[in-house]
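With one protein chain removed, the remaining protein chains of the complex are shown where they sit.
All chains are identified by letter, namely A, B and C, in their written order; residue positions are counted from 1 within each chain.
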Amino acid sequence: MTTLSMAQALNAALRDALREDDRVLVFGEDVGPLGGVFRVTDGLTKEFGEQRCFDTPLAEAGIVGLAVGLAMGGFRPVIEMQFDAFAYPAFEQIASHVAKLRNRTRGRLSLPMVIRIPYAGGIGGVEHHCDSSEAYYAHTPGLKVVTPATADDAYWLLRDAIADPDPVVFMEPKRLYWSKGETSAGDRRAAGFGRAAVLREGRDATLVAYGPTVPVALEAAEAAARDGRDLEVVDLRTIVPFDDATVVASVRKTGRCVVIQEAQGFAGVGAEIAARVQERCFHSLAAPVLRVTGFDIPYPPPILEHSHLPDADRVLDAVDRLQFDDEPDLLHLAGEAS
Amino acid sequence: MTTLSMAQALNAALRDALREDDRVLVFGEDVGPLGGVFRVTDGLTKEFGEQRCFDTPLAEAGIVGLAVGLAMGGFRPVIEMQFDAFAYPAFEQIASHVAKLRNRTRGRLSLPMVIRIPYAGGIGGVEHHCDSSEAYYAHTPGLKVVTPATADDAYWLLRDAIADPDPVVFMEPKRLYWSKGETSAGDRRAAGFGRAAVLREGRDATLVAYGPTVPVALEAAEAAARDGRDLEVVDLRTIVPFDDATVVASVRKTGRCVVIQEAQGFAGVGAEIAARVQERCFHSLAAPVLRVTGFDIPYPPPILEHSHLPDADRVLDAVDRLQFDDEPDLLHLAGEAS
Amino acid sequence: MSVDVLLPSPVPVRFVAEDGTAVQPPTGYQVPAEERLLEGFRRMVVGRRFDRQATALTKQGRLAVYPSSRGQEACQIAGVLALREDDWLFPTYRDSVALVSRGLDPVEVLTLLRGGWHCGYDPVATRVAPQCTPLATQTIHAVGMADALRRKGEDGVVMAFIGDGGTSEGDFHEALNYAAVLGAPVVFFVQNNKYAISVPLAKQSAAPALAYKGIGYGIRSEQVDGNDLVAVLSVLDAAVEHARTGGGPFLVEAHTYRMDPHTNADDATRYRDRQEVERWEAADPLARLETYLRERGVLTADAVDAAHEAAEKFAAQVRQDLNADPEADPFELFEHVFAEATPQLREQRALLASELED
Partner (left out) sequence: MSVDVLLPSPVPVRFVAEDGTAVQPPTGYQVPAEERLLEGFRRMVVGRRFDRQATALTKQGRLAVYPSSRGQEACQIAGVLALREDDWLFPTYRDSVALVSRGLDPVEVLTLLRGGWHCGYDPVATRVAPQCTPLATQTIHAVGMADALRRKGEDGVVMAFIGDGGTSEGDFHEALNYAAVLGAPVVFFVQNNKYAISVPLAKQSAAPALAYKGIGYGIRSEQVDGNDLVAVLSVLDAAVEHARTGGGPFLVEAHTYRMDPHTNADDATRYRDRQEVERWEAADPLARLETYLRERGVLTADAVDAAHEAAEKFAAQVRQDLNADPEADPFELFEHVFAEATPQLREQRALLASELED
């Protein structure tokens, strides 16, 4: 066990993968000598040479398309999109090829590749640098979508992603890059893709979160505990495949659920979670599944991002509305706002 | 009142808009002399000349970006993406510029433009020609997302879209292009954006549908009526803005709800509807809100599309699971499938 | 690199005039061996017959859609003849004739177009990527594959087919640039058939010729008369050789013409007149090659007959093989999304199973 920041854990995962498998290639914009704008690829070109970790010309469809061709040719590309919104130029390549190549070829071609995307906000970034774009990928059949919330998960989920026979969109919550945690690199861990983690057990309600909102959920649970409310916190870890079993077991136990996501709410992953939970736990639910999300607005300028981002207070407000007191209060949702 | 196919109604809407407002421009791939691959722009170049309706070079980001510049310069572009999946190359332009320009400029620039996208399947189209891509746009703040299910709505919603001060993604269900209906063109109709339509009243359960699944919902409701079950059918018409009032009123009345969408289910618009309905109608619901959707697979080849597409039988199966009989049957959802 | 060496010939390279007589080609290009030209002729005959058969099958409802390449046979066949078996080919939807000529099973080639499971052939076994519909996207994959071959120490070359319209897409630009920067052994082969569905070249590009795009990436380029098999093959031979021997990518533009509508579903009378099409009949690549080879005494009347006979047999076989409906197991829907189906896909499979039981 060593203590690493999430960025360092990711770096270690790339390093170990490059070392263990010659077919692994790392490329993208500024991932070479610079080591990436977040230093996730720091030192890799130096250690493995320009053939294994290299800078590409500045074109995201090009990066993804090159990876498709290399994967068809037997390599395992791990590519970086520099920021969330800068993966959009590659959207056609991702949606029409990365997600579909196995399917189009009736399984004859598999596409083991990882698209790393630093995403979401909370770091004072200017426009186009803070999008939460996970729902676009999660809605696209053929993509696995993964997002770690701890350094240890960052390491292992990235290793699993690289080892996976299918394409993985690996979403890295930017604001957690510098948060440190114990990492078991080397010492193989159990949970792989499709397994959520119960980070905190509780009886009164379940908070479901992923990526950047996991620490928010934990903070809310701490605060609630001080008020005598016992919240369970589930970290999805992988959005696709989705771990129904863990989420359903938790909500059936607690009878209440708040889903927390940083992205704008409409038709986001949180909507899916809420829909699934009420489908599967209807008779256990004492209150509607509530969602705490970013607003349905373009990501705001830095001076206003704190008003946009779901924080522990907003989560606790939602928990308060879970009708613990037999006084339904859906007014703010159901009525026309002034 | 005249009887038109949906394609003809759209053509009439474009023609009337071009006639009434010099700022309206129509362009895209093959929309000129050919009249579009679905003939929606038939005859427009002939009537209005190459300056008003024209073919562009083959590049979708180019089409959208050109429209952005023209709209900034005072025009009202109505552009066509030839097929759903061929709008993906323009995704960055749509998500980072079309959706955000008003916001980025603090309201100083508005972007009145319409992106027409023939979408969804059911017409035996080969791969990449049948995607249901509405959720990508609906999840993107700053875009209005509209999808007609009748010829009359096609006419009026397109007129409204062109008149709207904000960008509208106008999704045209391909398989309804040839379905005919009475059209009140000229004779101004009431309901505009953000108003769903109750196409059929019923007491026992609400079917919520939009675009290509509206006829499926109506067919299911007919069939159910023969079995003595009285279903209400709500056609969203606009996905964004969403008409909570109509949907909520219906479900509070019926106490049961099935959402029907053709797109793959995960994190789709149907998830949003289910999440909203249970948030707002929790105490009226006698059963979970169920979803009937396409499977979470890339759009299948024509020979298999009938197995993928939600049909009236699949809808009726879901209605049957709405626990009318006090015997909850969530097994197929909750358990591990074999 | 010197600028001049990157520019294409100012007029398309040509070895054979429209009337079949030989003309002086630019220096630096060789006449391909007679045996290859004869082989090219035979394949063009079969290719055209196959194409006609496929169009006929759409009328009988046996194919959902077919984009004909009639008139483009010199390009389709030369592209295949220029490649070795271990080279890769990245085709578009319009390149079925090339695929059939490469030896792929016609039924497998036509699987996509008859509504069967997307790509019907095995891309790895055939070294042919799936026929690509989203325009220009395959050109970047071709670069990646070329880079993969180079990395593995193979001396294979990748040829990416693309149409004139496709060159307007951003992906084509990115592919050219990546290929040049990586020095990847890839040949970009533009079949400029003058139309992108209904959009004529003049609305597609204002370039003196599409081949002039090469220099902006530092890529050598050439333009060639695409209805002259001798010239196309000669130029592609040079391009492939350039790529194979470490010279990096090469861009070839072949000037040709789509004689038929975009697909059987298209109505070409809406956007071009009969006279234009007739003008191009005179430039027919097959008649031209036949005259050329016969006048040089290389091709006999018997050999021509034999070629047509072979073509008829081929077409008859295709007709017969496509007589059966494509089969399809609905549960296969869930098989190829991931290597292993997710729990959600297993549930959805179970739902479909319950429906099918009813």
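The rule is short, and it goes like this: a contact is a pair of C-beta atoms (placed from the backbone, for glycine too) under 8 Å apart; a residue touches a chain by one contact, two chains touch by 3 or more.
Remember, predicted model here, so these are calculated numbers, not experimental data.
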item: For the chain not depicted, the shown chains it touches; value: A, B, C
item: Which of B:70, B:198, B:225 or B:249 contacts the chain that the document leaves out; value: B:70
item: Chain not shown: contacting residue from B:104, B:189 or B:252; value: B:104
item: Contact with the hidden chain (one of B:29, B:92, B:134 or B:235); value: B:92
item: Contacts of chain A with the absent chain, listed as residue ranges; value: 29-30, 32-35, 37, 55-62, 85-86, 88-89, 124, 126-129, 266, 295-298, 300-304, 307-308, 313-314, 317, 332-333, 336-338
item: Residues belonging to chain C that touch the chain removed from view; value: 1, 3, 6-7, 10, 168-174, 177, 180-181, 183, 203-208, 210, 212-219, 248
item: Footprint left on chain B by the chain that the document does not show; value: 51, 56-57, 59, 61-62, 64-75, 89, 92-93, 96-97, 101-110, 141-142, 144, 165-166, 194, 240-242, 244-245
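The rule is simple: only the chains that are shown with their structure count from here on.
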item: Maximum centroid distance from chain B, chain identifier (CA atoms); value: C
item: Chain whose averaged C-alpha position falls nearest the assembly-wide average; value: B
item: Interchain centroid distance [CA atoms averaged], chain B/chain C, Å; value: 36
item: Between chain B and chain A, distance of the C-alpha-averaged centres to the nearest whole Å; value: 29
item: Two or more partner chains touched - positions in chain C; value: 117-118, 134, 170-171, 332, 337, 342-344
item: Residues of chain A engaged with two or more neighbouring chains; value: 61, 89, 92, 96, 103-104, 141-142, 240, 242, 244-245
